[in-house]
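Missing here is one protein chain; the remaining ones are kept as they sit in the complex.
Then we have chain A:
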Amino acid sequence: MQLVKVMLLTAACLVGAAQAEIAVVVNPANANAVSADDLNRLFLGRSSSFADGSKATPLNLAEGQAARAEFDSKVLNRSAAQLKAYWSKLVFTGKGTPPKELADDAAVKAALAADSSAIGYISSGSVDSSVKVVATF
């Protein structure tokens, strides 16, 4: 019986982990709610402010980071090639620049701690008290 419970719990944890692989995170002082639509607009350069009107600075993970590919496909609903094409349209027309890219989860957390306007995403496993989770995917 005990064994079954443990197994169920473990299974639940594993399922949970598979479903919430990335966490969208902000500075703990940031009280804004962030919807999937907001994330789309922020990370595609269509908006640069939070719901309360304060400045938002989106931070990307470098290409090749697992959470980056997850974020691109789950939140932005685009492949890496589609996003590259999307940004090349804006970059080469002077209409926008893609979010700054950071090397890994630790770099994102450090940047969030230093900048209250920053918004990024990391693997759920990297979440700690230095950041506030506003959405998971």
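One rule holds in what follows: contacts are C-beta pairs under 8 Å (C-beta built on N, C-alpha and C of every residue); 3 or more make two chains touch, one makes a residue touch a chain; residues count from 1.
What we mean here is this: contacts and distances are computed from a predicted model.
Not shown: a single chain whose UniProt protein name, out of "Dipeptide transport system permease protein", "Glutamyl-tRNA(Gln) amidotransferase subunit A", "VacJ family lipoprotein" or "Porin domain-containing protein", is "Porin domain-containing protein".
Mapped onto chain A, contacts with the missing chain fall at residues 41, 46-49, 55, 63, 79-81, 84-85, 88-89, 91-95, 97.
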